[in-house]
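Every protein chain of the complex appears in place save one, which is left out.
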Amino acid sequence: MPEMTLVDAVRLALDEELERDPNVFVVGEDVGKRGGVFRATVGLIDKYGAERVIDSPLSEASIVGVGIGAAIYGMRPVCEIQFSDFIYPAFNQIINQAAKMCYRSGGEWTVPMVIRAPYGGGIGGGLYHSQSVEAFFTNTPGLKVVVPSNPYDAKGLLKSAVRDPNPVLFFEPKKGYRLIKGEVPEGEYTVPIGQAKVSREGADLSVFAYGMMHYYCLEAAGTLAGEGINVEVVDLRTLYPVDRQTILASVRKTGKALVVYEANLTGGYGAEIAASIAEGAFTDLDAPVRRLAGPDVPAMPYSHPLQDWFMLNPEKIAAAMRDLAAY
Amino acid sequence: MPEMTLVDAVRLALDEELERDPNVFVVGEDVGKRGGVFRATVGLIDKYGAERVIDSPLSEASIVGVGIGAAIYGMRPVCEIQFSDFIYPAFNQIINQAAKMCYRSGGEWTVPMVIRAPYGGGIGGGLYHSQSVEAFFTNTPGLKVVVPSNPYDAKGLLKSAVRDPNPVLFFEPKKGYRLIKGEVPEGEYTVPIGQAKVSREGADLSVFAYGMMHYYCLEAAGTLAGEGINVEVVDLRTLYPVDRQTILASVRKTGKALVVYEANLTGGYGAEIAASIAEGAFTDLDAPVRRLAGPDVPAMPYSHPLQDWFMLNPEKIAAAMRDLAAY
Amino acid sequence: MDLSKETLLEMYWTLLLARRTDERAWALHRQGKIAFHISGIGQEAAQVGAAYAIKRGYDWVAPYYRDLAMMMALGLTPYEFMLGLMGKKGEPSSGARQMPSHFSLKRANVVSLSSPVASHNLHAAGIALGIKMRGEDRIVITSIGEGSTAQGEWYEAVNWAAIHCLPIIFIVQNNSYAISEPIQKQMAVPSSADKACGLGLPGVTVDGTDMLKVYEVVQTAVSRARSGEGPTLIEARAYRLTPHSSDDDDRSYRSREEVDEHKKDDPLLVTQRTLQAQKYLTKAKIDELESKAIAAVDQALADAAAAPYPEPADAAFPVYAEEVQHA
Partner (left out) sequence: MDLSKETLLEMYWTLLLARRTDERAWALHRQGKIAFHISGIGQEAAQVGAAYAIKRGYDWVAPYYRDLAMMMALGLTPYEFMLGLMGKKGEPSSGARQMPSHFSLKRANVVSLSSPVASHNLHAAGIALGIKMRGEDRIVITSIGEGSTAQGEWYEAVNWAAIHCLPIIFIVQNNSYAISEPIQKQMAVPSSADKACGLGLPGVTVDGTDMLKVYEVVQTAVSRARSGEGPTLIEARAYRLTPHSSDDDDRSYRSREEVDEHKKDDPLLVTQRTLQAQKYLTKAKIDELESKAIAAVDQALADAAAAPYPEPADAAFPVYAEEVQHA
């Protein structure tokens, strides 16, 4: 099996889906000749033409809003938001339109579209190129929110997203675009949306994470294994709808839960996971449900010492794991 | 002390603040001659003129964005979003601009502004005139989020918000605008932002709510008192920053916690409260932290049987209280 | 003018039927039989004129909430509209999930409208993009009020259409008010059609009380669009003869004299006069159609009143396309 980077897996998925279905098209800023600022769409315009790989005007509301209209008409738009930090101008279109179209029309109109956006920090992007915005979308029924943590899932989940009859937000861990490599089988396969995955078995505590933080959690779990602490790591993969079954099953087994996410702690996605565990696994808990997340300052600062202060890393995560294991 | 409705208390606060500080001005759609669609600004234009009570163009991003600029310049804008359901076009201005201005400029520029928006359901407003949008803002450091539940607090908190040197989102329970009446003392007083309040003492379980749901919770608590169950009700009042001290103190006392909110359950504001309790009061809990909230469908439907299915009411809340008390 | 006598009488009938249905809605509201109505009275000529210029059922339509007459031209029946007014089961726009006049009619290629203004213009542009990508000769028509052209989303929709030379017509129904705000508070140009020159498409202003003039200019725009020459922006000038909605009281912001003045240009009377002048319509015919319209409205009302409400449990679906029964 060929090994590839996460961003290459994204591109491969787009290529295969464009090839498979003439209704699929890609739209976003600089996705054409430039191939996207992260190179996720490089070469696609040469292969599929400017009609199916569309350089949009510089306006996110229109990328998503026009995408919604095309999806209603039966197309399969894959919209790219250049950085997740710039998704807010499209917020009304995503929350009030894409998410509610099926329900408000009694199912007569549906919006089969994907919105891809690179997210996350640690890349010297400062306040506006580092944000982890998932919590703004994981309270909205009608949307599906997916975050891959490795190339295999990135390809399989993105192909599922393109084929999904609903609007799917697909957040890609940009720090891992080239850092995270893995084997991706040749040819056709998909990974189902809606299922978390136990990526490492363990008996002492359960750690829940996604995207880049999941990658770090596996590294930290490896460290703790050397110390005789067996951490179970769960890759949430789909953040919305929430796969509570897999989450609660793991907590029932270990009795301890740590949720790790890189966004601000308060009101972050981890709050829902912690709350679900607190309610659903109360009698199984041997320790308080802990959360490790970014500090409650507006966003990640630019200068390296400041960025490092904000950003989680395997060491900080390992420390939180030790702490909970010792409870 | 004169009794007045919640909306009258809001208007009185605006009137007094416009009177007090020439930098204060009101801006929004139809806030002038029309006095706002809920009449919260009636009469203000006659008293303070069209320069300080500004009918804005129909664009929320501009109401907030222009407000931010004016605030930077030293004015004290009070922006009105006609319905909280229409706040999304201003999302980029609120989340990326207002919330981050102080931090990103190292404190050189600050944004002393208020954004008022009526929120909540049960008024026959359908999907887009019933939303409870607080959870979209309670994960964003730099913002303060306030929700009054009675006329006294509405006046006192709004006056504090106008004087606050930061951007304050002020969500008003529109179903309670005329339904909720209460005594409001003549003249000057304020209610501090940042403090939750035990609005009813009780020993058997703690219930956390805000706005309209707090009003219902008090009613339900009254019912349960008749059944010999003593419910402690905490009015959160300020949703962000979170007053964890008051919340945890109550749970330590009762050992049981129920969080009530009318938005969708998953990812709602109650998730943070539940998570904070699960982590901060683990050893005090005699029962799982429960949440009672709206169902996970996109938004509140219009037709009455459908709306009633979605909307919480004192009976549903009383049932959840009984259930938890019996645990 | 290629309109036969039969067609002209059919157009008149549609206008008349819409008017009587609309008036009945106001009556029902006064009687407390319905909770909400938003009216198209004064704008029907523009709506019918525009609808007859497209291939109804073949071309696509993204209307706005005042487009009752346009919807009736597209096949919506008084009975179906009244189901919406009463929130009854089987209401075609949303299954009674949305407020009245939030139109959607799949059988007529009318896509679902929500409340946030201007959002749907982007969907219309997206549908036009889909049409162009598939090389079809359909066109899209979308309407909006003049005040709502202040929204960035409207600007972005027209910009997309102009850049991509899409087969779409933007109709602005300028009824002189946005709730309480006159056009001068929404734009610094005398007509919203003037905005076309800044966006690179043709802009036309037409008397919106003249059904035939509107038909002509829209027809010209339609042939441009269908032959691939791109979009057109049309402002149809009329006057909102009723309050904004049943929740509004327009006496606070405009005089009775002003309103009465405009009643002289009531499009129903104007159209009557025109057709009488052309000898297509006699006094007798007018009375005959009048009583026919009243009878039709009476019957629709009786049937709608007898129709059942939705089951509460209907509110639970369909959040996602997978749940859609017929899909």
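For reference, chains read A, B and C in written order, and residue numbers begin at 1 within each chain.
Keep this in mind: a contact is a pair of C-beta atoms (placed from the backbone, for glycine too) under 8 Å apart; a residue touches a chain by one contact, two chains touch by 3 or more.
Note that the structure is predicted; figures quoted are calculated from it, not measured.
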**Item:** Visible contact partners (per top-of-document touch definition) of the missing chain
**Value:** A, B, C
**Message:** With the missing chain put back, one of B:96, B:132 or B:250 would touch it. Which one?
**Reply:** B:96
**Asked** From the list B:82, B:139, B:166 or B:307, which touches the chain that is not on show?
**Response** B:166
**Request:** Determine which one of B:118, B:141 or B:305 touches the chain that has been left out.
**Result:** B:141
**Message:** Touch as defined at the start, partner being the missing chain; which of B:11, B:104, B:129 or B:237 qualifies?
**Reply:** B:104
**Message:** I'm checking contacts with the chain that's been left out. Which of C:9, C:187, C:270 or C:316 qualifies?
**Reply:** C:187
**Request:** Could you please point out the chain B residues that touch the chain left off the display?
**Result:** 25, 51-52, 56-57, 59, 61-62, 65-75, 77, 89, 92-93, 96-97, 100-110, 112, 141-142, 144, 165-166
**Fill in**
Even though one chain is not shown, chain A touches it at residues 29-30, 32-35, 37, 55-59, 61-62, 85-86, 88-89, 124-129, 295-298, 301-310
**Asked** Footprint of the hidden chain on chain C, which residues?
**Response** 150-153, 155-156, 159, 162-163, 184-189, 194-201
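The criterion applied here is as follows: only the chains that are shown with their structure count from here on.
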**Request:** Find the geometric centre of each of chain A and chain C from their Cα atoms only, then give the gap between the two centres in Å, rounded to an integer.
**Result:** 41
**Item:** Distance between chain centroids, defined by C-alpha means - chain A, chain B (Å)
**Value:** 30
**Prompt:** chain B: which residues touch two or more other chains?
**Reply:** 85, 88-89, 127-128, 296-298
**Multi-chain contact residues (two or more partners), chain C** = 94, 97-98, 102, 114, 116, 152-153, 317, 319
